[in-house]
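Dumping the structure here so I can ask a few things about it.
Of the protein chains in this complex, all but one are displayed in their positions.
Presenting subunit A:
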Amino acid sequence: MRGVRFTALLGVVLLAGVTLLFVTGLLSYAAYNPDLAPVNDKTPGKGRLGFYLFPWPTDPHWLYRLTQGLHVTLGVALVPVLLAKLWSVVPKLFALPPVRSVGHALERLSLLLLVGGALFEFVTGLLDIQLEYIFPGSFYPLHFYGAWVFFAAFVAHVGLRLPQALRALRERRRNGSFDPGPEPSTGAGEDGLASPDPAAPTVSRRGALGAVGAGSLVLLATTAGQSIDPLRSTALLAPHGGRDPGSGPNGFQINKTAEARGIRPADTGEAWRLTVSGPAGNIAMSREDLLGLALYSAALPIACVEGWSTSDQWWRGVRLRDLAALAGFERDRPPAVLVESLQRTGAFRSAALRDNQVRDPRSLLALEVNGETLSPDHGYPARIIVPAAPGVLNTKWVSRLTFGELT
């Protein structure tokens, strides 16, 4: 059962899967625009690890929904592949002698980073999407720097082992059969994966691969629906699957409720004012004032870093670039904006949006959703909604917009 072919096949699947996880993870990091303003940057010590950062686009409007949905759903579905891969190389862990040479010692140390890193990334990711924040510190630096440590070991491992894996798979093809053929005699001894004295087989290699695949499928089937509205009821074990928290126009998924963020009715009642700041000074506006401005509609999703998302909701409100004009900027050349919320806690109670995001005509300070006034949990009296932006940048319960100044 165990053997170089089994390991090779799982390894090739992980090579593709982990690469996609790494790339979508880096994209998610870029989507926060961490280089725009200190408030957006949860990893200020990143050094050159943010070398690739670029202004996150607003098109297509479902971009973050796709990349982050892929990141989380694929990560969940790869759990059995990772576990099977680790199982298949367990004999190596206890290989004797434990260290043959300096090179071998280095490689084993590298494998500790590889295995520790992979498990660290999967565990922190799985805990974070379940809102179980028990890891030692903030999720962002742990998952981001951990990913780079893991990836460093991953690249070395691929460099050292990919030729061997491809050889094992080619051999399979040449033999024309995959199952239940014995391990190639050369490979078995040299790799030490296949048991020299195997117990009577109870499952074929194809059967074991089938079980791993079934594991991925079951996880996929109970997770994917949290990012696809018509299938939400099938995502039975996913944090935002099963059902919506409410019904009607405001019934869709909520990241943080008003109560959880300490929003009191007194803060959002008649006395609430939005302050718009810029070269024109500080302008205080009531909700009535805002409803008196030109209102526009945009169909945009909520897409969370935790991987879940909603389909497009129909938002209605004031264009951010119109508010920039009120603040004293040219309408077609608006600057970046610092958005501040009434919420008292949370890493993103203030967040910055880049000029390309402010400029987009679909970027709104929304007052209504799906034809109704925003509910408290969706950001009443006013919230930001920007195409393709991660959910945490769509600030709820907005109290202040400062155009041009981000600190």
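Convention: a residue touches a chain if its C-beta (ideal position, glycine included) is under 8 Å from a C-beta of that chain, and two chains touch if they have at least 3 such contacts; residues count from 1.
The definition used in the following text is that contacts and distances are computed from a predicted model.
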Any idea which of "Xanthine dehydrogenase YagS FAD-binding subunit", "Lipoprotein", "3-oxoacyl-[acyl-carrier-protein] synthase-3" or "Sulfite reductase (NADPH) hemoprotein beta-component" UniProt assigns to the chain that's been left out?
"Lipoprotein"
Return the single residue from A:G25, A:P239 or A:G379 that touches the missing chain.
A:P239
For the chain left off this view, which of A:L112, A:L231 or A:A299 is in contact with it?
A:L112
Of A:L10, A:L142 or A:L193, which one is in contact with the hidden chain?
A:L142
Hidden-chain contact residue, picked from the options A:L53, A:L86 or A:L169
A:L86
Interface with the unshown chain - residue positions in subunit A:
43, 45-49, 76, 79-80, 83, 86-87, 90, 93, 100-104, 106-107, 109-110, 112-113, 115-117, 119-120, 123-124, 126-127, 130-133, 135-138, 141-142, 145-146, 148-149, 151-153, 155-156, 159-160, 200, 202-203, 207, 211, 214-215, 218-219, 222, 236-237, 239-240, 242-243, 245-246, 253-257, 259-260, 377
